Structure formats: C-alpha cells, structure tokens
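Excluded from the complex is one protein chain; the other protein chains are retained at their positions.
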Amino acid sequence: MSLTPTDIDRIAHLARLALPEQQRERMLTRLNGFFGIVETMRAVDTQGVLPLAHPLAAIQDVQLRLREDVASEPDQREANQRNAPAVEAGLFLVPRVIE
Amino acid sequence: MTAPKLIQGYEVVIGFETHAQLRTQSKIFSRAATAFGAEPNTQACAVDLALPGTLPVMNREAVQCAIKLGLALGSRIAPRSVFARKNYFYPDLPKGYQISQFEIPVVQGGEVSFFLGDEKRTVRLVRAHLEEDAGKSLHEDFHGQSGIDLNRAGTPLLEIVTEPDMRSSAEAVAYAKELHKIVTWIGVCDGNMQEGSFRCDANVSVRKPGQSLGTRREIKNLNSFKFMQQAIDYEIRWQIEEIEDGRAIQQATVLFDPDTGETRAMRTKEDSADYRYFPDPDLPPLCISEQWIEETRGLMPELPRKMAERLVTDHGLPEYDATTLTQSPAMAAYFEAAARASGAPKLASNWIMGEVSKRLNAEEIGIDAAKVPAAQLARLIGRVQDGTLSNAAARQVFDALWSGESGDVDALIEAKGLRQMNDTGALEKIIDEVIAANPGNVEQFKAGKDKAFNALVGQVMKASQGTANPAQVNALLRARLGA
Partner (left out) sequence: MAAALHDQTVAQLAAALRAREVSAVELARHFLGRIERHAGLGAFLATDEAVTLAQARAADARLTQGGAPLLAGVPLAHKDIFVTRDFPTTAGSLMLKGYRSPFDSAVVSKLADQGMVCLGKLNCDEFAMGSSNENSAYGPARNPWNPGRVPGGSSGGSAAAVAARLVPAATGTDTGGSIRQPASFCGLTGIKPTYGRASRHGMIAFASSLDQAGPMARTAEDCALLLSSMCGPDPDRDATSLDVPAEDFTRALDGRLDGLRIGVPREFFGEGLASGVRAAIDAALAELEKLGARRVAISLPRTELAIPVYYVIAPAEASSNLARFDGVKFGHRAKDYADLEDMYKRTRAEGFGDEVQRRIMTGTYVLSHGYYDAYYLQAQKLRRMIADDFQRAFQDCDVIAGPVAPTVAWALGAHGQDPLADYLADIYTLPASLAGLPGMSVPAGFGEDGLPVGLQLIGNYLQEGRLLNVAHRLQQATDFHLRAPEGF
C-alpha cells in the first residue's frame, strides 16, 4: 500500500490540517514508512474472529450502563467559556458559516 | 394499489429521514437540561462543549423512547446495538464527531400506514436510531462572524429512515403527518415543528417508469407540512426540467427557501463526505432485554391507527371520521368520553366532526381548549336522542354552551323554550291551520310540485316556533294531504 500526494491532500483535508508544500513530501515519506510496518498485519487470516472494541469483552459481556434522566447540570456558562478564543453575548464566535 | 401518478411522464420517488427530538429532561449523553429557549450556552455543560477529559454517559429515558417508538412502528428492537462516531468538522459539532448509530441501530424495520384520500398506504421503514443533536449557528452579523449556541448540542434524537416508498408529495406529507401523530401520541416527542422538535429531510428523485432509480437530491430541514409539499413539488418540477433540458442530476443537499418557493443547492459538500464511522470506544454496546421491551409494551397507549380501526369496526364510523377522531390523544379522549356518556358514538362523532371542529378551527384552538366539555356534549346528544331537542334546536343550545351563556343543557332548553313539541294533537292542529292558510301550496303539491310540500313544512315549523319535530311534521302533513 503506497500513498500518493493526492491521498495526503485528501486526508489532510479530512483532518483539517494545513499541510504546506514542503511538509507534504515529508509526511508522505513518513506515512509510507509507517504503512510498511502495518502491511504485515493485513495478511493475517482473521476469518470468523469478532473485533474487540472493548478490552474486557475478551472475557465478559460488556454492556452500556444507563443513567436516570435528571437535568442536574447547573448553568456554568462563564466558567465553561473562560477558555474560549472569541465569545460575544454568550455565543462562541467563528468565521461566518456559509450554508 | 393504484398506479402512481406520473408528472410529465416521470415517476416520483421519495424517501424520508426524520429527526424527532425526544422528550427527556436531560441530554442524551450529559445531564444538562433540554428545555427550549434558554439563553445561549446556559444549557451546555462541559460534556456538551467537549471540554478536554469529558466523556458521554447514556440517558435511560432516551432508550425508553426508542423502545416505545419501535413498538409503535411494529419494528424489531435490537437486543444489542452499537453507538458509532460520525466524524466531520462543523462549528455546531463540538466534538468534531456526532455520536450516532451506524451498522447496528436500536430499531430495525417497521412501517407507517395512513390514508391518502380513500386509499390506504404503507411506507416501510429501514431503521430508527438514537443520536445526538448538534448546536445552532446564528448568522446575525457579529462583525462578519457567526455565533454558535450549543444549548441544543446533545439533545437526544431518533432518526427515522424510510425506504423510498413514496410516490408523490401528497403521500410524503401524509406520511410525515402520520409519523408526527405517532411520535406525539406515544409521548416520545412534543412535535413542536417551529421549535425544531420534528425535522424532515426529503430524498427526491424522478425516473421514467421501468428505469432504475434516478439520482436523488436531499431537501433538508423541512419543518412545516405546508412547506414540505411546496418544496417537494418545486424540486420535482426542477429535476424534470433539468432532465428534459439534457442535464444530469447531481447528487446534492438542498434547502427550501419559503420566500421564493424554490429549492437551492447548499455549498456542495465535496465528494460525499467521508464520515469515517467507527464504534465509539467510550460507549459499550446498548443491550435491551426482552423483559424491558415487554414492560414497555404494557405502558403503551392504544395506538391511533389501532383505535381508528376499532372505531370503524365497533361503531361503524367511516374511515375518515375515525382517523380525524384519533388525530391526537386529547381528541380521542374527548370522543371516548362523549361516546361513552351518551351511548351514541355515531352522534358523538358527527357533533365533533361538525360543530366542535368548526369552532376549534375558527378560533384556532385545540380540543383541550374546547369550550364545551365532553360530558356536556354527551348530555346534549342525549336530549336529541330522547326527542327533547330537534337538531336545529340542539345547535342553538350548543351555541349557548360554547359562548359560555350557561353550562346546563336542560336549563338552556327551558330558558329558550326549545323543547321539541312532541304532542301530536297540538301539531295536527297547527297543520290544519297551515293547510287552510296556504291553499295555493296545497294545490301545487297535489299537482306534483315537491317544493310546495317543503314550503308547507316550513310554515308548520314557523308556526310552532321551531319546536315541532320535523320528522313528525313530515309524516303528519303527508297523511293529512293524503299523499
């Protein structure tokens, strides 16, 4: 599996990472090196094996716990917005969203 | 089933995706409140804002709503379903992914049946799954920026997806209305479309009969039935025009502009977004036991369609009436109460479909604000049944009840002197007087003019000040005239 510059651009866009020209080459090399290691994994026969999404599922039935429907979170807007880059009238400001 | 109506020779294919906000106190994955209309970001806690280190915790009530919906739609409720992350970047999506369900949704299959005119239609459902709502972008100008309110982020949703079974905009709207009725009836959604509690996306495509499915465009966020029909109609015409002009339809997401009545493609989302779905490692699989499903089944009210069928079967009501009477739990309760108290379901139905509905529509109020309670209506119906009141007189009494003049049916009858004359002796006397006073009409009637008969009936009614029983007048007059 060899990645192309087009792949790099597509992935960088999906990940919203600005990747200047010079860095694209380096990223391409690094990632191709990485995928060299990963190739060994692909060839292994995993027929009939269920994926292990939650580690303890290897030995027991792991189920989602449910909580009661109670709205107990108080309004903590000020504390929660303390780290916001841009806030006005309680709203987070961002460059104009065009639909 | 009748063949679908073609438009300019094209068959229309429509599928719906509906997002219903669930009536829970708290959000699906956090304990912030879900009430509508709060000040911006006052109902967005750390989890909703995706602050570093926060994790989702599942709301039991949201699952309960899913089970109820699954039962109402005749679906299969998955014993084990999985939450997945749908990854994309948007300012109203704090985590940069939406927690939804992908490969294994909680509700699978099911169907919605409704009437389109006289015809019964059934739309099959693919699935319904739980997911979280996003926040809102406000585009009022903040120096050229948008303001993001995350109060709505994390509100529980059920996304209900149909097969592309609909063949006209009218059918689509009928489906949406029936689904709306169901989700509000079973109490999982408040159905407030203006507040965004029930939002529909319509997938529309056209094709020549016999061809494979055409490319579809998705009309997003239709939150009024009126606009729904308008939007779909426009989209159909637009697509046909494009094809007729030799252009292929590009898959796109479109918005309906109510001011212009047109659908317009959104800024094209490049090569159909790659959401990179994968099971959310923060949430183990959701398990729903048979026991929980059965317990929920026991809590379910009789569903509107079932109740309507029962009204048709048990009381001989027409389908249309039965559907109208089961349009909401409040309406159904009103009908049941009036029917039971009066023992006359057909009459109760007529009154509700007629006089009651007329006034509700004119005053733009719901049945829960009806100014004549069901018990009073039942009493009124009783007085018509036992001959005390003629229909005309009953309407007068109803007017008085509705306007609040009095709440006592019998008192009104006495006060207005509306008691129907049932004394045949007195009636015969009046009839004789009228015959004597209207020789011309009698002549004409005997000459075969039925209109003359009605005029004589009218005279009798007038002479009795409306209290004569019209059926009796009819019978006695005919007898007198030897007809």
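By letter and in written order, the chains are A and B; residue numbering begins at 1 in each of them.
Throughout what follows, a contact is a pair of C-beta atoms (placed from the backbone, for glycine too) under 8 Å apart; a residue touches a chain by one contact, two chains touch by 3 or more.
Values in this document were obtained by computation on a predicted structure and should not be read as measured data.
The omitted chain makes contact with just one of the residues B:55, B:248, B:362 or B:436: B:55. Take chain A: the residues that touch the chain left off the picture are 3, 7-8, 10-12, 14-19, 27, 30-31, 33-35, 37-42, 44, 46, 49-56, 58-59, 64-65, 67, 76, 79-86, 92, 94-98. What chain B contributes to its contact with the hidden chain is residues 46, 49-58, 85, 87, 89, 91, 94-97, 148, 150, 274, 276-278, 281-284.
Basically, only the chains that are shown with their structure count from here on.
The distance from the centre of chain A to the centre of chain B, with each centre set as the mean of the Cα atoms, comes to 41 Å. By the touch criterion given at the top, residues 14, 16, 53-54, 57, 62-73, 75-77, 80-81, 86, 88-99 of chain A touch chain B in their complex.
Residues 24-26, 30-34, 39-46, 49, 51, 57-63, 83, 89-91, 137-139, 142, 144-150, 255, 266-267, 274, 276, 279, 281, 283-287 of chain B are the ones touching chain A in the complex.
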